[in-house]
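Written below as C-alpha cells is the structure these notes are about.
One protein chain omitted, others in place.
Here is chain A:
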Amino acid sequence: MNKVKCECGHVNPEGTVLCEACGKPIEGNQHIDGNEGNKLLNMRYDGTARRSQTYNKSIIDKIWSFFSSVKVGVWLIVIALVASMVGTIFPQEIYIPADAVSRDPAIFYEDRYGILGLIYYQLGFHNLYSSWWYMVLIALIGISLVICSLDRFVPLYKALKRQKAKRHETFLNRQRLYSESEQVTPDDIETVKENLKKQRYKITDENGHILAEKGRFSRWGPYVNHIGLIIILIAAILRTTPLMHTEEYVWVREGQQIVLPGTNGEYYIENKEFIMEVHDENDERFAQAIQQEGVVPSNFQTDIVIYQETNASVPGAEPELEPILEESIQMNKPAKFDRYTLYQSGYQVNEFTNMTFKVHETDDPEESSLGSFTIDLTNPDSIYELDSGFRVQVDQYYPDYILDNGIPTSETNFPRNPAFVLSVYPPESDTPEISFIGIGKNIDATGENEYKVGIEDFELHDVSGLTLRVDFTLPFFILGAAIFMIGVIQGMYWQHRRIWIHPKENGILLAAHTNKNWFGIKKDIEKSIENTPITMARDQQELDE
C-alpha cells in the first residue's frame, strides 16, 4: 500500500480509513473498520491508520502487530481470568489448613478431594498464582497494554491535531447526527457560533467551514488510565525483589532475645512484655459484644528492644549487640528502624516460664514440703540438689507433652504443656524413685514410691507475633492507582464533542459526533440553533443492525 493523497490535498499514512484532514472515506480501505455497506462511518480512532494493521514486514513488526490487537488483549485477559478462577477451586498450597491430615500437598489434595484433587495437584494448580506461566500471562497482558496504547494513541493524537474544519460531504452525511438546511443566512451562522462559544466550544472557521469542538481532553483518558495500570504492574514487579519488599512473621516469647528474620542477622529483638487489655465489662458501648464474646480487647501491645549487631561476626557466633530502639508496639502503631517496620500481629498466652516443685512423703496427707526446686523451662538443668539432701534428676522433659501411639513425646518446641520424668534420689541413697509429672498428671511408675513430687507454683509468659516488613513499593501502587483514577475520570466525565457546519449553496450541512452521551450533544445543538432556520440534526443510527 502507498501513501494516500486525498482529494483535499492531504497526504495520509497507509491504512488510513478516513482522511485525517477532511474525513473523506478513503477508497479501498473501508473494510478495515467495516464501513462497507453501512450508512454510518465507524469513528473509532477517527479512522486513522493503526500501523500494525497495515505493516507486517520484519519479525519485530509481526510481534508488534500481534500485541497491538485488542482482540489478542481481550483473549489474554479472558485466559488470565479463567486461570485465576481455577486457582480458587481448591485452596492454594499456603492455605492448606493446619488441621489437615498432612500438609504435604502431594498427600493433602488427593486425600481431601479425591481424584480431582490429585489432578489439581499434578497440574501444579496448588501454586497457581506464583507459577511461571501465570506470571508470563500477566506479563503478556502488560505488554499488550503498552503496545495497544502506543499504537492507538499516536495516530489518534496526530489525526485530531491535523483535522481541518472543512470536511468532505461524504464524511458529514455518514455521521450519526446530520441535517441539511436549505436557506441559512450568515447572520444565522454567526448566532450559532456565538451560542456554541457560550457553551464553551472551541470554534475553528475555515472559509465558512466551521468546526466546533470541546472536551478533546477526554480522548486521552484511556491512555492515562493505561499509564496508571503500567505503573501498578511495575510496582508489582518491584515487589518481587527483596530489596523493595520483604515480609517475615516472627514469634517472640517474653524475655526472649532472638534474631529478626529477614535482616540478614543484623538486628535482634527482645520481647520485654506482651500486654493485652480489655474494655471494662461495664462499658455500655461494648455491652452487646461483651455479652457475646465475654471480653473485648482494647489493646494489644508488645514492649520491645531492638538490638543491632555491631561486630558483623560469623552467623551463630556470640554477637555483640547494641540496643538502638526501645518501643511499645501497638496495633497500627508499628516500630520503625532502618528500613524496617515491625507490626503487632498476633499473640499466644500462657506458656510456662518456670515451674516450682516440692518433694513430700507419699502418705503425708499434709503434703509438707521436704524441699523444693524450680525448673526454668527455657533452660532446665539436668540435676537439682535440694538443701534437704534430696537430689532430683530430670530424665526427660517434654515441653509440649502428648502421647503419640502410647509413646510420650513433645509436639512442639514450646512449653505449652510441660511434663517431666524425674528421678528422685532420697538423701544418702543411690536408688532413684521415678515419677512422671505434668499438668494434671502425677504418675508413680512403680506405685511403691516413698516420696512424691508435686507442683507448688508456676509462672507463665505470653508470646507476641510480630510482622517485619520492608515495603518501598506502596508509593508506586498509590501513584499508579491515582493516575488510573485520573484517567477514568478524564474519560468518564468529559466527552469529546464535535459539530461541523459545511456551507452548501444557500444552505448548510450540519453534522456532529461525540464519543459518548449523544443526548448531551443533541441538547448542545438544539440550544445553539435556537431562533435560526437551521434544521435540527437527525439521529440516523441504524437501529436494527
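One rule holds in what follows: contacts are C-beta pairs under 8 Å (C-beta built on N, C-alpha and C of every residue); 3 or more make two chains touch, one makes a residue touch a chain; residues count from 1.
Just so it is clear, contacts and distances are computed from a predicted model.
*Asks:* Out of "Thiol-disulfide oxidoreductase ResA", "Two component transcriptional regulator, LuxR family", "ATP-binding cassette domain-containing protein" or "Glutathione ABC transporter permease", flag the one the UniProt entry gives for the chain missing from this complex.
*Replies:* "Thiol-disulfide oxidoreductase ResA"
*Asks:* Among A:T240, A:S388, A:S429 or A:N517, which residue is in contact with the omitted chain in the full complex?
*Replies:* Of the candidates A:T240, A:S388, A:S429 or A:N517, A:T240 is in touch with the missing chain.
*Asks:* Which candidate, A:S130, A:T185, A:Q288 or A:Q541, sits in contact with the chain we can't see?
*Replies:* A:S130
*Asks:* In the complete assembly, which of A:G265, A:G371, A:G465 or A:G507 touches the absent chain?
*Replies:* The one listed residue touching the chain not shown is A:G265.
*Asks:* Out of A:G73, A:G87, A:G117 or A:G142, which residue would touch the omitted chain in the full complex?
*Replies:* A:G142
*Asks:* One chain isn't shown here. Among A:N282, A:S368 or A:S382, which residue touches it?
*Replies:* Looking across A:N282, A:S368 or A:S382, the contact with the absent chain belongs to A:S382.
*Asks:* By the contact definition given up top, give the residues of chain A that touch the hidden chain.
*Replies:* Contacting residues on chain A, toward the hidden partner: 51, 58, 60-61, 63-64, 130, 132, 135-136, 139, 142-143, 146-147, 150, 234, 236-237, 240-242, 257-259, 261-262, 265, 268, 313-317, 319, 377-382, 394-397, 399-400, 404, 409-415.
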